[in-house]
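Left out: one protein chain. Kept in place: all the others.
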Amino acid sequence: MPPIVLLTDFGSLDTYVGVMKGVIAGIAPEAPILDLLHEIPLGDVRLGALLLDASLDAFPPGSVFCCVVDPGVGTSRRALAARVGPYTLVGPDNGLLSLAWARLTPARVFEIAERRYLRERVSRTFHGRDVFAPVAARIAGGLEIEALGPRVEDPVELRLPEPRPEAGGWRGEILRIDRFGNAITNLDAALARPGVRLRVAEHAFPLRETYGEASPGEPLALVGSSDRIELALNGENAVRRLGLRIGDAVLLEIDP
Amino acid sequence: MPPIVLLTDFGSLDTYVGVMKGVIAGIAPEAPILDLLHEIPLGDVRLGALLLDASLDAFPPGSVFCCVVDPGVGTSRRALAARVGPYTLVGPDNGLLSLAWARLTPARVFEIAERRYLRERVSRTFHGRDVFAPVAARIAGGLEIEALGPRVEDPVELRLPEPRPEAGGWRGEILRIDRFGNAITNLDAALARPGVRLRVAEHAFPLRETYGEASPGEPLALVGSSDRIELALNGENAVRRLGLRIGDAVLLEIDP
Partner (left out) sequence: MPPIVLLTDFGSLDTYVGVMKGVIAGIAPEAPILDLLHEIPLGDVRLGALLLDASLDAFPPGSVFCCVVDPGVGTSRRALAARVGPYTLVGPDNGLLSLAWARLTPARVFEIAERRYLRERVSRTFHGRDVFAPVAARIAGGLEIEALGPRVEDPVELRLPEPRPEAGGWRGEILRIDRFGNAITNLDAALARPGVRLRVAEHAFPLRETYGEASPGEPLALVGSSDRIELALNGENAVRRLGLRIGDAVLLEIDP
């Protein structure tokens, strides 16, 4: 049975994730449950969408992603199931799944409307347990997403800021910060050519191939594990030291 | 094989939980291991008991709960295994399991006394590894709890504060705080009728059906996912903003 992969903002301080696993184990006891991440900052749909998209390809075909970053739980926002490349994604209709399906088109998106696939009582506050976990488990067990409800033609779509060409290079921005204090930009690996230099305000980051090419504490840019250009300090926390922030403009200068 | 569900106060900063999983994998390699929660504050038996009781029903029949919030480890406190409804619970005799069995009676409780079901060497400090994990694994593998030792007729029982009727309503209290900063009370969902209002000191919380019915930042009460009345601020951390604390009196006013 394919794995069910969990991505939430529930953290590890309460029983929400554990309870979702209980529901899954009751419906699809043979499906391995894999934790992708639960520490998305509360309600940060964009970061959830970025990390889902960046992580998807590491999982085997058939994996079912159960994604819950859902500040609109209990309102009329729809619940979705989407077939995206070889994967199935389940989650709220707030853009959380949309970066993945924008990249891995064509995607087919359906509304989760059939009550019989949900928990018997559906609360207004915990659709992770009552909607997304049971549906993900049934999909892992073979349910076709077409059976869940009507096709959705207008799901909520996130738009990431696109890098723009500028005199002498490109203007991008910082998309997210990782735990090592590196700043991941929206500049694609394809732009990383020899001689290129990155700049945020007064800080310059020469492009390197590895951390080892920079002296300790020296700024550098490199292509990170998710194929985007990242800004770092060798052996230090660049974000904290240089005061970098999500949304900061990043200039890529060619042959400066 | 049924899942083994772990509930501890060991946190994620040390290897205690991982080591328990190793012991389980050695005895019951086919049993899925599910983490319910490991971040119970150190030694907080009452919170562990509350969360175990609130989470149990999400798991499939046959699940074996291995519960370790055990400030008395190494003393003469007994180790218990209990059959509670369709579940088996394993843990120390300090009340940790008792809210679950008080609700899902009749329960049968046995002392874990037979040394041959434990780890070969039993330390004085880590019964999660040496007593509870091996016993939970053997139960998942088919061992009957009657084989573990004598029946226990006088296990330690926690008593939760009961709501009391008052002129115009009920007086309850805050039982616990969740990660979203909501305050969960001991007032049952059955008391949540239209027109009801909750009050903590000078703060009033009108009863709503969903967060969406309150304006951003507005206080509200609603029935939470565990069928108790919760106090919240729409989109904010009620506990931090209003200074709510476990044990605070909560007044439920009918038709105020």
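Letters A and B mark the chains as written, and numbering starts fresh at 1 in each.
Keep this in mind: a residue touches a chain if its C-beta (ideal position, glycine included) is under 8 Å from a C-beta of that chain, and two chains touch if they have at least 3 such contacts.
Keep in mind that what you see is a predicted model, and the values were worked out from it rather than measured.
The hidden chain makes contact, of the residues A:Ala28, A:Ala54 or A:Leu191, with A:Ala54. Chain A residues in contact with the hidden partner, per the touch definition given at the top, are 3, 5, 7, 12, 32, 34-39, 51, 54-55, 58-60, 63, 178-180, 209-212, 222, 224-225, 235.
By the touch criterion stated above, the residues of chain B touching the omitted chain are 10-15, 17-23, 25-26, 29, 32-33, 42, 71, 73-75, 123-126, 129.
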